[in-house]
Each structure stands twice: as C-alpha cells, then as structure tokens.
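Supplied in structure tokens, the structure appears directly below.
Every protein chain of the complex appears in place save one, which is left out.
All chains are identified by letter, namely A and B, in their written order; residue positions are counted from 1 within each chain.
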Amino acid sequence: MTRKQKRGVFIGFIFAAAALGVFAVLASLNSAIAYFYTPSDLQKLAKPPAGVIRLGGLVKQGSVAYPGGSTTVQFVVADKFAQTRVTYNGILPDLFREGQGVVVEGKLEPDGSVEASQVLAKHDEKYMPKELADALKKQGVWQEKNAPHS
Amino acid sequence: MIADLANPERFERFVKPFWLTASALAVILLALGFYFGLFHSPADYQQGDTVRIMYVHVPAAMMSMACYTAMAVASIVGFVWKHPLADVAAKASAPIGAVFTALALVTGSLWGKPMWGAWWVWDARLTSELILFFIYIGYIAIWEAVDDKIRAARLAAIVAIVGFVNIPIIKFSVDWWNSLHQGESIFRRGGPTIDGSMLLPLFLMIGAYMMVYAALLVPAMKNELSARRIARLERMGGVSGVRPE
Partner (left out) sequence: MKTFLAIILRDVTLGFRAGGGATQAAMFFALVSLVFALAIGPEPARLSALAAPILWAGALLSALVSLDRIFQSDYEDGTLDVLVETADLLELRVLAKAAAHWLSSLLPLIVAVPLFALLLNLPVEGYWPLLASLLVGTPALSLIGALAAALTLALRRASILVSILAAPLYAPALIFGVGAAEAGAAGAPSFVPTLLLVAASSLFALVFAPLAGAAAIRFNMS
C-alpha cells in the first residue's frame, strides 16, 4: 500500500471506530444506567441483587411511620408503577419528607423490602422563597409536580 | 500585532486597562453578590438558608468548566498556530480552574451533608467533576515535569484537548443518568426554575467569578511571559544566574 492509501484506510478506520462508539453510547442511553434502581426496576430483576443496593423514588404520601415511637422509621418508596417498603434506623436528612425524591442505600430483604443503611434526599431543580410557596399553597394554585416559573 | 504581545512589557501595557476594569468589577460584583446572597434574598421553601451555598457553588462549578473550555481552546490555538500567547493563556488558566473545581467540590459537599444527608456520593455529576480536578492536576503536572517550555506546551495541549471529553460528560451527566445531583435549573427549556429573587444574587456571583478569573489570569500570564523572557536571556547569556535589567 502506498502512503496515501494507508492514510485513507486509517482515517476510515478512525471514523468507523468513532461512529461505533457514538452508536454504543446512544444504544445504551435508551435504557437506564442508574446510580440507583427504581421500584419497578427491582420488580423486573430476574434475581434479587446480593449485597448493598440503591433504590430511588418518591416517598409515598402518608406512608411515613414510626412504629413503637422509636427512632426506626418506615416508609414506602414509589414510582409510577411499583413501590417498595423501606425500614431505616438513623438520622434523616433535612429534605426528607413525604412526596420528596429519595435515594435509599441498603440491603434487599427476602420479602422485597429494603433495610436501609443510609437515606439520601434528592433535591429537584426548583428554588423559590418560602413565603412565595406558602402564598401559592394558600391560594390553592400550588402544584407539587410542576414548578413555579415566577 | 498579536505576536508582539508575547513581549511582557507590551502585554502589560495592552492589557492593563482591561485588568483594572476586571479587578474593579470583581470586587464590586463580589460585594453585591455576597450582600444579596447572604442578606437580601429569601430562604428556600425546602432548603431554608442552606440555599445560600448555591450562590458560591453554582458559579464555581460553571467556572470550573468554563476555565477548562478556555484552556482547551487556547491549547488548540497554541497547537495549530504555535502562538506563545495561547500556550501561556492555557497554562495560566489551569490553576485557576483547578481552584474553582475544588471550591465547587467543597461547597457542594457542605450543601450535600444537610440536604442529601451525605458529604459525598459517587453519582455521575460528582464523579465527573472530581475527574475534572484530576485532569487539571495532570495538566499542571506535565507543565512542571517538562523543562523545555515549547515541548511542554505541545504535550500539555494534548492532555487538555483529550481531557475535554469530560466537559460534556459533566454537563449532561444529570440528564443521562439517574444521578442524585439535581438537574439544570438556569439554562433549560421553559426558563429557569429558580425564583427571580434568587436569580439576582446568583447572576451577580456568576459575573463576579468571571471577573475574578480575568483578574487572576492577566497577572499569571504576565508572570509566565516574564519567566520565559528571563529564561531566554539566561540562555543567550550562557551563564545561569545572570539577571537582565
């Protein structure tokens, strides 16, 4: 092969590799590569993962309970299609509340619930003053899901 | 004309008004930003006063990427057109960018402990930002390790250009993966999801950080130009330790 042909082949090879790489990324982005599993992901697993897992979702409204008045808290993490019970003994972060996104780290029990060793609150991208939030709630125009664009 | 600016004295004369403006603006904007951020903006409905960390954290994170981008662009210019001023600009940007990165990591950590409940999590945004810090370190290290300035500039440029792949990963990590870190709040479709009263201090601080970058970059570039001039004169003199007037 001449020098020129070699260069042509090499450039073609580079472009092919780059295109394949981009294709691989795009193909993988269609499915969730997660920092955490959602409750529906957990249901879909062929076999429950051993060891520590992370579970992400919203704390279900009205599900937070302190059985026996102890420091142990129980709540339900839910997404659109499924939910998982969580038990946790420890300090909850400031942002933890019902309806809030959380990521729970812990062990999956045989009954499908999670024994959490750590609870992380996920903050959304909304920022607004407390007074405004209160006023909106009072006026009844408050929506938990869609953020204010004020 | 641009080539002449590689001369330290001419460079200084040329950029002095620019530097003075940037420094003055940096001081004013920082003062205003801190005033509004700390005293004259509301507490968040969920985060309370902890939201104020955002005014230090978000601009630092933005500038950590902006500095790297500037460094990569300067590296490409230096690589292609072999202009010393571009090499010097890239080299001078690196420590500033590394400090912004460290600041973003530390303030983010301070925010994360009360809000998320953890100082640090290995999610995509945090990990890629930490990797950015190490790329800065590698870039600075190769400048330190190679004695010949011209060779060092070319090799460091390769590091900067290759490392640039990390920047879009940081930027889009919160969209591509289920990360714990929240998504984009300012530059998003449908407008920012930050209330106007909080956007003001945030934008003041973003402006302030940009001016801080400019105000630090200019003297760093001047020092590097002078150091090169001294090294050249020493080489020409043939005796090390001879200081030119």
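Please note the rule applied: a residue touches a chain if its C-beta (ideal position, glycine included) is under 8 Å from a C-beta of that chain, and two chains touch if they have at least 3 such contacts.
Predicted model, so just to flag it, every value in this text is computed and none were measured.
Enquirer: In the whole complex, not just what's shown, which of B:127, B:197 or B:226 touches the removed chain?
Expert: Looking across B:127, B:197 or B:226, the contact with the absent chain belongs to B:127.
Enquirer: Considering the whole complex, which of B:10, B:40 or B:151 touches the chain not shown?
Expert: Reading the full complex, the residue touching the unseen chain is B:151.
Enquirer: Extract the touching residues of subunit B with respect to the undisplayed chain.
Expert: Subunit B touches the chain not shown through residues 127, 131, 134-135, 137-138, 141-142, 145-146, 151, 154-155, 158-159, 161-163, 165-166.
Enquirer: Suppose we count only contacts with the excluded chain; which residues of subunit A make the list?
Expert: Considering the whole complex, subunit A reaches the absent chain at 1, 3, 6-7, 10, 14, 17-18, 20-22, 24-25, 27-34, 37, 41, 44-52.
Going forward, only the chains that are shown with their structure count from here on.
Enquirer: Using mean CA coordinates as chain centres, what's the subunit A-subunit B distance in Å?
Expert: Measuring from centre to centre gives 30 Å for this pair.
Enquirer: Touching subunit A in the complex: which residues of subunit B?
Expert: On the subunit B side, the touching residues are 41-48, 50-51, 54, 114-118, 121-124, 176-180, 182-185, 188, 190-198.
Enquirer: Give every residue of subunit A touching subunit B within the complex, in rising order.
Expert: For subunit A paired with subunit B, touching residues are 29, 32-36, 38, 56, 91-96, 103, 118-134, 147-150.
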